[in-house]
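All protein chains but one are shown at their positions in the complex.
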Amino acid sequence: MSAASAEHHDHDDHHGPAPGWTRWLYTTNHKDIGTLYLLFSLVMFFIGGGMALIIRAELFQPGLQMVDPLFFNSMTTMHALVMIFGVVMPAFVGLANWMIPMMIGGPDMALPRLNNWSFWIMPFAFLLLLSTLFMEGGGPAGGWTLYAPLSLQGGDSFAFVIFSIHFMGISSVMGSINIVATIFNMRAPGMSLMKMPLFVWTWLITAFLLIAVIPVLAGAVTMLLTDRYFGTSFFSAAGGGDPVMYQHIFWFFGHPEVYILILPAFGIISSIIPTFARKPLFGYASMVYATASIAFLSFIVWAHHMFTVGMPLAGEMFFMFATMMISVPTGVKVFNWIATMWRGSMTLETPMLFAVGFLVMFTIGGLSGLMLAITPADIQYHDTYFVVAHFHYVLVPGAIYSIMAATYYWMPKWTGNMYDEKWGKIHFWVSTIFLNVLFFPMHFVGLAGMPRRIPDYSMQFADWNAVASIGAFGFGFSQLIFVYVVLKCMRGGEKATDEVWEGADGLEWTVPSPAPYHTFETPPAIR
Amino acid sequence: MNTLRKAHLVIAGKLSLLVIGMFGFGYLMVPIYNILCDITGLNGKTSSVAAVAPAEVRDTDRLVTVEFVSVVNSSAAWTFKPTQRTMQVVPGQTYNATYEVVNLTGKPAVGQAVPSVAPSSAAKYFNKIECFCFTHQEFEAGGRKEMPLIFFVEEDLPRSIDTVTLSYTYFDTGEKPAGAADS
Partner (left out) sequence: MSIGSRWLVALAVLVSSQQALADINMPVGVTPISKEVYGLHMMIFWICCAIGAAVFGVMFYSMFKHRKSKGAKAADFHESTTVEIIWTAVPLFILIAMAIPAAKTLIAMEDTSDAEVTIKVTGYQWKWHYEYLDSGISFFSSLHPEHNAARQVGSGADVSQFENYLKEVDRELVLPVGKKVRFLHTSADVIHSWWVPALAVKKDAIPGFINENWALIEEPGVYRGKCTELCGRDHGFMPVVVRALPEDEYLAWVEENAPAPAITEADTAASQQVAAADEDADREWAMDELMAKGEGVYNTYCSSCHQANGEGLAGAFPAIAGSAIANGPHDAHISTVYVGVAGTAMASFAAQLSDVDMAAVLTYQRNAFGNTVGDTIQPSAIKALR
């Protein structure tokens, strides 16, 4: 990359990148930090994926062949924490760093130094978290939800887990503040809110969600910490507390968190589909309103994770109806995307393939979510593999596929080189086939009665678990193709044009490929 | 540029306040939850404050079954059980019941009984005038105690409820009784 800016501003980072590795340590450049986030997330994807493969290897056959049940529990716990906080969230923040300033015609993020800190906290938070696996007593094994009183039973590694969650929280809150400030203050003249690309909109709403709920999580885990070490009894019945209250506080964070993991994905898909359909996004305004109403609804549905704790009838009714309501704005989004494709002039390059994969499989996950909303039926589904199937369908072909689609879509802009289209398509098809082999049978075993978070199971579940494990290894190893394509594209390849995609629309396609170290130091003119 | 920098700091400052506020809100959810539970009986917890018996009973024909249940938490080595399994009560009238506890630990100990009512919607109608659950209970090694409970069920108890189950779970608080010699 070469420094492109010759203009002088009172910015202290107007030169090109610093030479050597200190560039990455001290960088305040949004593109550098975006790259760091994305690479960090890729590394964590393989760590979290490795844990998933340990889980699936143990579940390949009935009987305990490999690991102790306690270690199995800590694998399920860590897999969730790593994938949520270490993969999906940092990847979205990385994309936001790269794309939001370019999309709104701003020169950089609003608070560049804060940006540097919020990234560099992450590796330390995760070193702390992963190190608990090697501590006496092992890592956290009470599930990622850390339900009291079980989570209070383990070894002293618990305190490190809580601190690492605090650090992750601080990092994402700082990142979110930065994003809100950027979107509010750094837009080019003429870039009104309702002209912003949907990725910027969804991230703005996501950032507010993060700012609102991450502190609540921090509060909940701090209460766990003081219950464990300082004699408080927020969640212990003996001292007048209530373990169910922990679940209420946790899910007050937890349900908005679910949308934090999917709203930016909606934004990405809303950028990609119009490009490859060569047709503007259908119903832009209704997309914005739908996103906002999903965010609002996310605050009043939390107890649908707790239909078996013994809530009063009125409570169960309310949370059932509120949960069902979410399918309305979500449905609007899906319909809008299909209307965008309708009578377009479509081509199916890799980003579009991933977007279509997202659309199909996210809808499957959404429909099983609708089934889960029906309280009486949820009594049977709750804490079974049906739930595992549901949230993996919305998170893997949902969040993860959107991140991959975004990578393929914007990588030519980042590196200046086209990725290898053939291997990109192979990556999509191999992943999609194995992904369904992996997750679809989980619906079956869940309905037939297999609880989640168990290391061993009865014979009746054996066949489908073997199938799922084969799918898991296939899906896991096919991600090496992704690494290959990314590395190859970073090193060279066919030069990308500035516009990259024929139907692309947006400010990021008006700058050269690769995007110069500094873009839009003079604000662009908005049509 | 300076005005822009100021604008950034204003937004960051406001959002930081929101962050602190939401952290506080997390803690505020504790009293909110407790008040909600008190008002609605959300989690089946009964009031931890002594009630006053009603002056008169309007309907003496209606009978409700009160069922007594005991649980000993794994933290404690006691036996703990109700001396009566069920009682037929007239809503509005005051009744006496007892639970018996034996401390098996061979050491002085302090216990705390935690009440819970099922169905949870009955909790706010179940009132205790006197209860061993209001305070910690101290036991000598091998000590045996009959613990009293004076209660009444409010007349407003919905007619659809014919049985009220009162459960006490005994926890060892892990404290040493005040004044007990160190063992």
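When the chains are written out, they are named A and B in that same order, and each has its own residue count from 1.
Convention: contacts are C-beta pairs under 8 Å (C-beta built on N, C-alpha and C of every residue); 3 or more make two chains touch, one makes a residue touch a chain.
Because the structure is a prediction, the values reported are computed rather than measured.
Enquirer: Given the contact definition stated above, which residue among A:Leu25, A:Leu127, A:Val328 or A:Leu480 touches the chain not shown here?
Expert: Checking the options A:Leu25, A:Leu127, A:Val328 or A:Leu480, the one contacting the hidden chain is A:Val328.
Enquirer: So which of A:Phe252, A:Tyr284 or A:Phe354 would be touching the chain we can't see?
Expert: Hidden-chain contact among the options goes to A:Tyr284.
Enquirer: Looking at the whole complex, which of A:Leu370, A:Ile433 or A:Met490 touches the chain that is not displayed?
Expert: A:Leu370
Enquirer: Counting contacts across the full complex, list the positions on subunit B that touch the omitted chain.
Expert: These residues of subunit B touch the chain that is not shown: 43-45, 67, 69, 71-79, 81, 85, 100, 102, 104-107, 114, 116-119, 160-163, 165, 167, 169, 171-172, 174.
Enquirer: Considering the entire assembly, which residues of subunit A contact the chain that has been omitted?
Expert: Missing-chain contacts on subunit A: residues 62-70, 73, 135-138, 141-143, 147, 149-150, 153-155, 236-238, 242-244, 277-286, 308-310, 313, 316-317, 320-321, 324-325, 327-328, 331-332, 334-335, 338-348, 356, 359-360, 363-364, 367-368, 370-371, 374-377, 379-380, 382-384, 443-445, 447-449, 451-464, 503.
Note that only the chains that are shown with their structure count from here on.
Enquirer: Could you tell me the distance, in whole angstrom, between the mean C-alpha positions of subunit A and subunit B?
Expert: 41
Enquirer: If we count contacts the way the header does, which residues on subunit A are in touch with subunit B in the complex?
Expert: Listed in rising order, the residues of subunit A that touch subunit B are 9-10, 110-111, 114, 173, 176-178, 180-181, 184-185, 211-220, 223, 234, 237-240, 242, 244-245, 248-249, 252, 310-313, 315.
Enquirer: Going by the contact rule at the top, pick out the subunit B residues touching subunit A in the complex.
Expert: 1, 4, 7-8, 11-12, 15-16, 18-27, 29-30, 33, 37, 40-45, 48, 73, 75, 112, 114, 120-121, 169, 171, 173
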